[in-house]
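Take a look at the following structure, please.
Complex shown without one protein chain; remaining protein chains in place.
Moving on, here comes subunit A:
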């Protein structure tokens, strides 16, 4: 049973950030991102301030910088896109290290890069300090339709089971001398995917049977009541409110 351990983004800990209820953190991250995105790109110092804010949160959560930076690599495709901008965006040009680049393109690249990195940084921090399950409960608490939350939590529960099944099928294929090389073998892979779908579908039916047998009538019973106290809300609000202040300063200065 090659079961994965926890989800890869979560980092176990007992910091004040870990202890906050998930829905307060979700609201805080959303507020922070909105503040960051609405900051004018010319206010470069503001983005430095945002980065410091995130660093402060990471420090409180006792998340090492190296861990955070490694997780930030998820951003790489967007970074590549941002680096293209100075070369493709029309407008007045300037020389940078002997290469001709467009000025509005440079601003656009900076804009995407700075805001993207801050957004990803905030999300990585959220994921590192909140268990997936709590995140889902938090989303439900914030009014996400329960059906969507159910679908997502089944994905969490059965992701590993299905990955395992997929791996077993792959081992079975290879044990009989099959190695996927090129287009000619796509048919076999497609059939495996189909078989996996049927198996998952049948498992879905069995799971539903087990749920009905234990009294499921269409809605998930409430097991964990997630509530946040005023103090917890205030603590979570520290991040977006400071960010808002920085954003307003960015507009006025």
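Here are a few things to note about the model shown:
Everything below uses one rule, namely that contacts are C-beta pairs under 8 Å (C-beta built on N, C-alpha and C of every residue); 3 or more make two chains touch, one makes a residue touch a chain; residues count from 1.
Here is the rule we use: contacts and distances are computed from a predicted model.
For the omitted chain of this complex, the UniProt record lists the protein as "ABC transporter ATP-binding protein", which is one of "Carbon-monoxide dehydrogenase small subunit", "ABC transporter ATP-binding protein", "Putative repeat protein (TIGR03943 family)" or "Tryptophan synthase alpha chain". From the options A:74, A:195, A:212 or A:253, the residue with contact to the unseen chain in the full assembly is A:212. Touch with the chain that is not drawn comes from one residue among A:59, A:99 or A:161, which is A:161. Those residues of subunit A that touch the chain absent from the view are 1, 3, 5-6, 132-133, 136, 153-154, 156-158, 160-161, 203, 206-207, 209-217, 221-225.
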